[in-house]
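The other protein chains are all here in position, but one chain of the complex has been omitted.
As written, the chain order gives the labels A, B and C, with residue 1 at the start of each chain.
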Amino acid sequence: MFTSYPFKVALTGIWREKWINFLCILTIATGLFLITLAVLFVHNIELATRKLPEKFSITVFLEEGLSSKQIQGIIRTIKSNSAVKKVKYISKEDALKELKTSLADAEYLLEGLDENPLPATIELGLRRSSVTGAAVENLLEELKSINGVSEVQYGRKLLSAIQTIKTNSEAIGFILISALSAGIVFVCYSTVKILFYRKKDEIETLKLLGATKGFIRAPFLIEGGVIGLIGGVISVAGMLSLYYPLYQRLTVSIPLLKAVSIPLGILPYPPIAGLVIGVVGALIAIGRIKF
Amino acid sequence: MFTSYPFKVALTGIWREKWINFLCILTIATGLFLITLAVLFVHNIELATRKLPEKFSITVFLEEGLSSKQIQGIIRTIKSNSAVKKVKYISKEDALKELKTSLADAEYLLEGLDENPLPATIELGLRRSSVTGAAVENLLEELKSINGVSEVQYGRKLLSAIQTIKTNSEAIGFILISALSAGIVFVCYSTVKILFYRKKDEIETLKLLGATKGFIRAPFLIEGGVIGLIGGVISVAGMLSLYYPLYQRLTVSIPLLKAVSIPLGILPYPPIAGLVIGVVGALIAIGRIKF
Amino acid sequence: MIRFFNVSKFYDNLTALRNVTFSIDKGEMAFIAGPSGAGKSTLLRLVYLAEKPDAGSLTVDGIELENMKESEIPYLRRKIGVVFQDFRLLNRTVFDNVALALRIRGISEREIKPLVYETLKMVNLRHKADSFPSALSGGEQQRAVIARAIVAEPTVLLADEPTGNLDPDTAAGIIRLFKEINARGTTIVIATHNRELFRNTGKRVFTLDSGNLVSQGVG
Partner (left out) sequence: MIRFFNVSKFYDNLTALRNVTFSIDKGEMAFIAGPSGAGKSTLLRLVYLAEKPDAGSLTVDGIELENMKESEIPYLRRKIGVVFQDFRLLNRTVFDNVALALRIRGISEREIKPLVYETLKMVNLRHKADSFPSALSGGEQQRAVIARAIVAEPTVLLADEPTGNLDPDTAAGIIRLFKEINARGTTIVIATHNRELFRNTGKRVFTLDSGNLVSQGVG
């Protein structure tokens, strides 16, 4: 198949004008590289902000004088809720110790106390997926209805702040990445179109010789596709070959980078995108063939 | 001047093949638009993180039994330091009130006190520029040497966290924007080069007719420059015409955007960059002229 | 085979052809003569559908061109071999340029090779099969175009100034070749300013001047 006429014409065509075609390939590679970089950037910001909700917690205040069996029962009930990720019990004694630590030098303030006035509490961590307004409200109702629970507190402000940041950064990231991708895809397409502009005469001659539309288009589409595909492959190769050395060097000075992740699942997309850009670019560049 | 030979050739050349030239102009416009967008993105993140240091403060503990004149003197001394932005005096009474508020329901803990055990303090806010390790250390030494100051506390951890975030985000932003700019500039240059590739025959003929290098290059450089310049102007025009409607619409759903700033000072740069890309692209596209 | 009836063609304010009426029979070999700018190339361009007439009607091989569907145009063009005045060689080897005419017609690669080499031999260009057009002399390029026009044995051969870059001996050889092809049944129309080509051939000569068909004679 690759020795058939349109393939031969396309491949020898690419080879004969290799420099200008290589420039076009590099352009597409650069474009796809930048899009991939942007996607990774947003992906990593997304990963980083995902961990924020885990810092959100609910404090359950227990009534006075519960037996340790009763407390175990309450803890079990809470743990059985699917929205709850982790549970930490803080006894009256622990609470007092904490207060003393936070009072520091003023600890003598508490010296005159004959009885521990602090309640025992349970702190809940939530699963990521559950940190939405409605889910939290439901959970709170459930917690309050448990026997032995006197009060439930949670950081309403923190919750809404986290949600605002998440929504905002996702929306802004989406807008930026869309603009970037649209722009770069246009630029790649435009490069292919400008590259094929010089084929006008050749197409005119082929028409006059009696070639059908398919016969005229086939080699150009293959040529565009091969150029785009190579561009995509180069962008992935560049990504991978830059990743390891650069990553190791940069993490020394920028420790945050250690958390950067490159999901391998995205690797096939740049070549596919390149192929599509090349073929579509060539198709539109050739334009409507009118005999 | 604009009716002189090279200008006439360049301008009629652009006009005669307006569609392909327009595509090249749009490509450059898109590229510069994306770079500008990226610069604005980093600029705004930078602005946002800049405000972080203001949240960093130093607490100065005063000795017992200072007269209000002595306290005024200390405050004046501190205020005279150029690194200090604002100063807040918290008297012993205010400190106690604060403690009571934070103890909330456990306020009765303090009931038996006959004397206020809390020291008076002064909280300092720092100027942005002064929040670096060395500057803070200097300031601390100075503060400690003031008569009447018993102790100085500051958030060492917070300071280093802020610095890490700043350095990291600046470095990552710099790397990303450099990669993006280098890539897009290359893509724009490449487009111009591919655009001028079809002039090879014309250049060959001009050489054979006895034209000097300058004569051959001038119209092409002008053509490239005009294409790049128009591209730059379009990118700025696009920026401005998108900014207001899009901004107003988006701030409704993404309140964070309200803080976005577009410094007008960057507006001349895209056209200048376009001009340079066009001229350099054309220059390199024509290549070394050998007779 | 080719019938012009009151055909006119205008470019802006210029009349390239005015009310031209004539016909060329199946199997005939005819010449279009006339000075530079007379309209010879324009006339041929109308036949191979590179241009449309502005008035009149035109039939090729019994097909009225005006009512033709666009999708049929390539198939009509395949019946016609054209020696373009400006060559129109593609930036491929001479072999590939000539083979193109066969590939367009869907002929298999196995059959193409001997056909192309045989045709190149006819125009004395076998030794340049692997050259690119840019490395050929003017006359060699012209012979490559002739080879491409005849290789697929078209029903009609249109040759526009086919010997403009050829020396008299080579030109005579090409005309001999055309006569052989004609003898095998191909209708041939040759546009030329070179009266030597049709002198004493006994073939019909249509003479154009400023777009008008001014005389029909025998060479």
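Some observations on this one:
Going forward, contacts are C-beta pairs under 8 Å (C-beta built on N, C-alpha and C of every residue); 3 or more make two chains touch, one makes a residue touch a chain.
Remember, it's a predicted structure, so these values are computed and weren't measured experimentally.
Although it is not drawn here, the omitted chain touches the following shown chains in the complete assembly: B, C. In the complete complex, the hidden chain is touched by one of C:Asn91, C:Asn165 or C:Asn212, namely C:Asn165.
Interface residues of chain C with the unshown chain, by the touch rule above, are 11, 34-37, 40-41, 85-86, 135, 137-140, 142-143, 160-161, 164-170, 193-195.
Seen across the whole complex, the unshown chain contacts chain B at 5, 9, 12, 16, 201-202, 205-212, 215, 290-291.
Rule of thumb we're sticking to: only the chains that are shown with their structure count from here on.
Steps from chain B to chain C, minimised over paths through touching chains, total 2.
Most remote chain with respect to chain B, judged by CA-atom centres, is C. Separating the centre of chain B from that of chain C, both taken as means of CA atoms, is a distance of 68 Å. Chain A and chain B have centres, each the mean of its CA atoms, that are 24 Å apart. For the pair chain A and chain C, the distance between mean C-alpha positions equals 63 Å.
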